[in-house]
Structures are given as structure tokens and as C-alpha cells.
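Yeah, one chain of the complex is gone here, protein chain that is, but the others are all in their spots.
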Amino acid sequence: MITKIKKHIPVILLLSPGFILLLTFVHIPVVKTIYMSFFSTPKGRKPSKFKGIENYEHMFSDPIFWKVMSNNIVYAISTIPSSIIIAIIMAQWVNSKLPGRPLLRFAYFLPVVLPLIAVGNIWLFFFLPGFGLIDQVGSLFGFQNTNILGNPDQVLWGIIAVSIWKESGFYMIFFLAALQGIPREMKEAAIIEGANSWQMFYKITLPMITPTLLFVSVNAVITAFTRIEHLFTMTGGGPNYNSALLLYYIYENGFEFWDTAYAITLSVLLIILLSIIGIGQIFLLDRKVHYQ
Amino acid sequence: MYSFYKNINIIGAWLLGFLWLLPLLYAIWASIHPIEYQVKFDLFAPLTLYNFENAWSQAPFARYMFNTFIYVTMTTSCQFILCSLTAFAFARYEFPFKNILFGLVLIQLMINPEIILIENYKTIKFLNLIDTIPAISLPYIASAFGIFVLRQAFKTVPKELDDSARIDGAGALRILWHVYIPLSIPTFLAYGLVSISYHWNNYLWPLIITNSEETRILNVGLAIFSMEESGIEWATISAGTLMVTAPLIIAFIIFQRQFVESFATSGIK
Partner (left out) sequence: MNIIKLLIISLTVVITSLSVRAIDLEFYFPVAVGGGAAQAIEKFAEDYTKLNPDVNVKAVFTGSYTDTDTKFLTACKSGTAPATSVMIAVTIFKYIDEECVMAWDDILTQDEIDNWIGGFYPAFMANGQVDGKTYGIPFQRSTPVLYYNKDAFRAAGLDPENPPKTWDEQLEVAKKLTIKDSDGNVSQYGIRIPSAGFPYWLFSAIVYGNGGKIMNDNGTETYINSPEAIEALEKLVALSTTEGVMRPGILEWGSTPQAFFEGQTAMMWTTTGNLTNVRNNAPFDWGVAFIPGIKQFGAPVGGGNFYLSIDTTEEEQQATKDFVKWITEPKQSVAWTKATGYVAPRAETWESDEMKEFLKEFPYPAVARDQLEYAGPEFSTYEQPKTVSIFNRALEAAVAGEKDPKTALLEAHAEIDKILKDYR
């Protein structure tokens, strides 16, 4: 037994600093959070009471929960594939010898460094009816009275557009790295064999970037459920929750309504959801990565 | 035919680039013209530096800049050390429950710090660190993303190099330091930049955990320009945004070649 532990002493030493921090700032808070989801919200000196699964029952019968959940699914299904496809196209462009490549690379990557909390205001201006940028440009072509953020049927699409803008450049970097890792001989061989550019992409590029694709999609799923800063400046989740996402609803319940019990219950759902998708994807990805 | 496709590509690439640059171009426009031109585009509008002066004077941004620098450097360097150790164990050692432990690490990837804000606040209070720069960093140091990408990079280090170092009697830390880290520098650079961009733009946690001028970071200072009750002043917001992000933008312009190359040769793919 002791020799067995002894054998693992280096591992224990290597892992302990990281795990102490993870335990303190992730695992214990998460366990506490899950535990607290079975209690009512404490108020002042009124302690919380055990409520069993009442919070969960409340969640599943809450129409707003279903609304933000379906918004979030639409949001994820729209932003993830489009930002990944745009990212791959961007990476292809930046990897080929187009004029002004450094500036293009800079343009695509720019959204990553701009703080969304401030840029949200600039996007807000673009979307404003009448004198917003879209309407100013639109008036040259005869349409000028859009009110995308003020229309319940369109507002989510405005938010989706900003999100695609924000994320694509970040993913592009990963794809660019993958593209540059493709051995030149492979491409040359394909060209000699007379492959056209679509065949090149399908037969060579795509298989070579598959691990990246998986890694990026894990990131994209997490982002689709956890990045909400633009909602604060642009719509506040409105009109009438039409642009609210799950984490926004959690934030609203937790830090505006201070209904922590309900916020925590919603968080537990989000944690479970992301853990299943995320860990599943990563183990899948792990198996597919080839090592020298 | 070939050049036709090429032209289409050039046009497409630049159209997209222009679209992606628009918010920055607008921010530049709004910040260098008087406020009455913030939503009017007139080629002959007069130029001014007033918006920058105005934005700069609304909060002690020089101090915030210094704090942000300390916070970002501290966070990133601690992440490097800690994630290297953890990643090394996962990359090169066999031990019981390895997959489960790795899964426990990855949980951090899914948990937005906002979700567990109150618990983290209590922990920081227990450690008596409220309103300090280390308090902003601490919850982020054991980064699952960092551990994951470094583990990938370490896995690509040839086993023979490791074995020969071991035969020479080198300990785990020395092997890590002399073999693994030098071979993974690109990954460190790439991860470092991602981490810096993230922390430079972090908002809610730094807002909650800091109270004073000596600990506030730039992005929290930016909030001073978003007026809930009165109107939005795009000119001031734009000037503030440009001021706050200028260091990052300049760093990216200077280092973008190295950055992209380091990504290309790093294990992140």
C-alpha cells in the first residue's frame, strides 16, 4: 500500500497545487450550489428551508424558463455552425496569399480584443431605427425604418449577428494553426493528381482539421451558453424575454431578483448540460487526435 | 478562370474584413470628431481630441492601466506555472482515476465564474483578500483550458527525450523545466495571448471583488461611460474603448506574426 502511494508521490505533488485551487474555486462551490438547489432562498435572518425538488418543479413549470431555453437553443444552433464556417473560410483566406493579409488577419481577430460590454453600445448604434448605421446605409437603397432590436421577432437575430462577429475571429486562429500544420507535400500531391479546390478541401483539409473542429466546437458550445455581456448593453433580454438566454436569466434571478435558490437551480441545469456536451466532446476529440 | 476565383476570393475576404472592422472604424470616427458628429458622417467634420481628454478625466485610468497590467501579468504567469504542473502529470504519468480526475479538471471549462460568484466571494472573504489584485486572479489560476492545451503540447514531446533525461537522473521538475517547457514555448505564447485577452476584458468578478482605485481594472472603469438614466454618448464611449484596448491592439499588431506562428506550431489544433 505504502509503496503504491510512494510510487505516485510525484503525481500527487504535481497535481496538488492545481487541485487545491480547483477544489476551492470550482468543486466545493459547485457541490454547495447543487446542495443549495434543494433549499429556499435565505432572506435576512430567515434561514433557508429544505424544499426537496420544489425548485426544480418550479423551473419546469416556469414559461419564461422554457422561453429562454428555446431562445438559447436557437441561438446555439445559429451561432455555432455559422461562426465555425466563417472561421474556416477566414482561415483559408488568411492562409492563402491574398493582398493585405496582415490587415485582414487583424480585422478578423479584432473582435476578440474589443470588450463586449463597450462594443455592445456601438452595435446598438448600428441597429438603431432611423439614424442607426444600418438605416443610414439602408436609406440609400430605399429602406430605412428597421427596428431590429425593438421587434420581438427579429431581436434574437441581431444578438446572433453580434455573437458571430465576436467569436469567428477567435476560432479562426485555431483553424489557421491547423491549416499551417498540413504538410506541403500533401497539397502538392493533390494538385498533381488534378484535384480541384473543393476536392482539396474535402479530401485533405477537412480530415486534417477535424481535431481542431472538435476542439473549437466544444468551445463554441460553451460560449453559446455562457457569453452574455452584449445582452446587458444591447437589449437587457427584451422585448419581453425575446432575446434572453439561459445565463442571462440566471443572472437576473440571482443578482437582480436575489432569488438565489432559483438561480442556483437553473445553474445546476446549465452545469449538467454543459458537462455532458463538453466532456463528451472532449473525450471524443481526445481519441481522434494523432500524436507522433 | 483561376484568376476569376482568385478575384472573388479577394473581394469576399475584404468585404468580410471591412464588415469585421466596422465597429473599430466607427469607434475611431466617433472619438476623433465633436459629439454632434457621433451619428452623422460628414467627410469635412472638424477633428478633436476632446473626447479622449473627457474620457480620460472621468476616472483615474492611468492607475487602472497599471492595475490591469499587474492583474493580467500575475494571472497569466501563475496560470503558466500551475497549468504546466498539472498538465505534465496528465500528459506523462499513469495513475489511478486519471480519467475521472481529468474530467474534474474539465468541469472548470464549463463553469462560468458568474454562476458561483457568491460562493467565490465568501471564499475570498474567508482568505481576507477582498479588494486586492490577487483576489481578482485566484479563481482563474487553475485554468482547465490552460491545462488542456498544455497537456496536448506536452504529449507531442518525444518520449525518448524524456527517457534519456530520466536516465541521467533528472527529477520530474527538472525534466519539465528543461525538456517539456522549452519545446512547448509556442503553446505558452498562444495560450498566454488568449488568456490576456480574456482577462483584459473581464468585468463582473473584478467589479464585485474590488472597491478602490488601487485595485480597479480598466474594463470596470469603462462602465463609467454607460449611463442608464441619461443618453448614450457614443463619442465618449468610443474614446474610452479605444484607450482601454489600445495596448492590446498594439500588442497584437506587433506580435501577430509570432502569435499566429506560435499557434501553428503549438499543440492547439
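Quick notes on this structure:
Order as written gives the chain letters A and B; numbering starts at 1 within each chain.
Please note the rule applied: a contact is a pair of C-beta atoms (placed from the backbone, for glycine too) under 8 Å apart; a residue touches a chain by one contact, two chains touch by 3 or more.
Remember, it's a predicted structure, so these values are computed and weren't measured experimentally.
For the options B:7, B:58, B:77 or B:258, the residue in contact with the chain missing from this view is B:58. Across A:22, A:68 or A:124, the residue that sits in touch with the chain not pictured is A:124.
Of the listed residues B:7, B:77, B:212 or B:258, the one in contact with the hidden chain in the full complex is B:212.
Contact between subunit A and the unshown chain involves residues 43-45, 124-125, 128-131, 142, 144-145, 147, 149-152, 235-236, 238-241, 252, 255-259.
Hidden from this view is one chain, which touches subunit B at 35-36, 38-40, 57-59, 117-118, 121-122, 125, 130, 207-208, 211-212, 220, 223-224, 226-233, 236.
What we mean here is this: only the chains that are shown with their structure count from here on.
Across the interface of their complex, subunit A is touched by residues 5, 9-10, 12-14, 16-24, 26-27, 39, 41, 82-83, 85-86, 88-89, 93, 95-96, 101, 103-120, 123, 138-139, 141-142, 147-148, 152, 155-156, 158, 172, 190, 194, 197, 200-201, 203, 219, 222-223, 225-226, 232, 234, 237-238, 240-241, 244-245, 248-249, 252-253, 256-257, 259-261, 263-266, 268-269 of subunit B. For subunit A in complex with subunit B, the touching residues are 8, 10-11, 13-15, 17-19, 21-22, 24-30, 32-33, 86, 89-90, 93, 96, 98-100, 102-119, 121-126, 131-133, 136, 165, 168-170, 173-174, 176-178, 180-181, 197, 209, 211-212, 215, 218, 222, 226, 229, 233, 247, 250-251, 254-255, 260, 267, 270-271, 274-275, 278-279, 282, 289, 291-292.
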